[in-house]
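All protein chains but one are shown in place.
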Amino acid sequence: MNVVEASGLGKRYGGTWALRECSLAIPAGHVVALVGPNGAGKSTLLNLAVGLAAPSAGAVTVLDGRPPGSPDALDGIAFVAQDTPLYKNLSAADMLHLTRNLNRRFDQASAEARLGELGIPLKQKAGKMSGGQQAQLALTLALARRPRLLVLDEPMAMLDPLARHDFMAAVLTAAAEDGVSVLLSSHVLAELERVADYLVLMSRGRVQVAGEVDDLLASHRILTGPAAEASKCADRPVVYVRRAEVQAHLLVRATADDPIPPGWEAHPVGLEELALAYLREPGAAALPGPARGRDAEPSEVTK
Amino acid sequence: MTIDKRSSQVGGSAGDSPPTPGGRDGSATGRGPGSAIEFRLDAASGVPTYLQLVHQVEHALRLGYLKVGDQLPKVRDVVASLAINPNTVLKAYRELETKGLANGRPGQGTFIQATLNQVALPELTALHRSLLRWLTAADEAGLDEDGIVALFTSALRDFYEHRSGSRTRGGAASGETEDVA
Partner (left out) sequence: MTALAVPARPVQDASLRPVPWRRMAWVTWRQHRFALTGVATLLGVLAVCLWIVGLQLHHAYAAALACHRSGSIACEGLIGNFNGMNKVLSNGSVLQAVPALIGAFVGAPVLARELETGTFRFAWTQGFGRWRWTLAKLVALAVVVVAAAGALSVLISWYYQPYFAAGNETLSLSEVSPFAAGLFDLRGVALAAWTLAAFAIGALAGTLIRRVVPAIIVTLAVYAGLALAAGIFLRKHYLTPLVTSKLNLPETAWITSQWGTKGGKFAFAGRAPINLLEQFCPPSAVGPGKPSEATFARCLGHHGYTLWTSYQPASRFWPFQWIEGGWLLALSLLLIATTVLLVHRRGT
């Protein structure tokens, strides 16, 4: 089952395309990291997936083929937008009551228990809570709806490290216990590395990389060797080259079993290094299925 | 096999002696009759998370913190305390199953089913002391820390290659990664 499927999806605001030719098939049962620099189109994609925006081109379906604004989709997806919008003059208890009234399923008991564990008094007005408490309240409301997909738009931008840890622990516990699929976006990859097992990398409105983290890491290698021989590795798809006077590093698409040219070393690549390389190489893409840019000539970076 | 610059520790118990099997004080969060050990995560070490968990279990087995029949921490508890992906924990537990060290019982949890060759504490102390003597010699010969590590790594590689005789390309066995030198 795919939680989000998009084909040729695009969204235009005025004259600018915020998202273009986006094709994805995100499977269920994963914690999906949607990563990219500011302005890459992450929020746009999430807004399209939860039905807050309508596509200008292409189509998107959620939860196995349902249209995003439909009652089933609304029922099964819980969304926490950027800056966790809550009604500032409502208390936590009022927010619980409100959310319960607006949804078919609501687990009031577990929501209250969670707020109790977090030390958020039910009578406290949402506007008077700290940023971390507001984020936790928004997350509590979302999880109490027992969704199948939890969508979080840069949820941790305003949180300090402790609050971030607690927030992600809560999200991941829900994923572990209830099988909730999670789709969260951030422009900081480092904080998502140990959390995500599926990566979608976006840049300038396009999806560059989409796939399971394990597969991506297993299918890329850094080859280090003499700069003069850098062209020798051209038979493998090269994503990115960093060349100094004598030494060069190439990020290639190769597995551990592929033979290495003599005189070269192969190293595995970490997720952040992989992401940065792709972001620096806009023409490159690592998408499941036919992808553009796989054979594009990478530019070279000389020191 | 990689040598971490810092040895991975098994934390969890306030005291220094290994706790009795099957018994661990209920923590403040009340995990109940929980597991004997608790995991920690070194995010900057470069070792994949699931491998860190595997190593910590193996280390606990060696030192006697874990015995056959002990339950490993529940996936949910590990996720809640470390904030890591549940699939990572499951991958670590599957790796332990592949190695024959643990066994997952559906609906109950994962339990230790075999043990590694335990090295007794006096033997470990003796090995530690002889290693220190070797290190002193290397230091007097003029090797710095990184040189020592490189020398040891290549010697380790040679040792296991010689021993198994069929490894390819140095150290690329399942579950092990090459460190960037």
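Read from first to last, the chains carry the letters A and B; within each, the first residue is number 1.
To be clear about the criterion, contacts are C-beta pairs under 8 Å (C-beta built on N, C-alpha and C of every residue); 3 or more make two chains touch, one makes a residue touch a chain.
Fair warning: this is a prediction, and the values are worked out from it, not measured in the lab.
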Listed residues A:Ala81, A:Ala256 or A:Leu276, member touching the removed chain: A:Ala81
Which residue from A:Thr61, A:Gln136 or A:Ser181 sits in contact with the chain not drawn here? A:Ser181
Residue of A:Ala53, A:Leu223 or A:Leu287 touching the missing chain in the full complex: A:Ala53
Of the residues listed, A:Arg20, A:Lys42, A:Arg114 or A:Arg145, which one is in contact with the missing chain? A:Arg145
Touching the absent chain in the whole complex: find that residue among A:Met1, A:Ala113, A:Ala190 or A:Ala244. A:Met1
For chain A, which residues touch the unseen chain? 1, 3, 27-30, 47-48, 50-54, 69, 71, 74-79, 81, 83, 85-88, 90, 94, 97-99, 101-105, 138, 145-146, 148, 175-176, 178-181, 197, 212, 214-215
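Keep in mind that, in the parts below, only the chains that are shown with their structure count from here on.
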What whole-Å value do you get for the distance between chain A and chain B if each is reduced to the mean of its CA atoms? 31
Looking at the complex, which residues from chain A come into contact with chain B? 30-31, 165, 168-170, 172-173, 175-177, 194-197, 256, 267-268, 270
Seen from chain B, its contact residues with chain A in the complex are 41, 43, 46, 49, 75-76, 79-89, 172, 177-178, 180
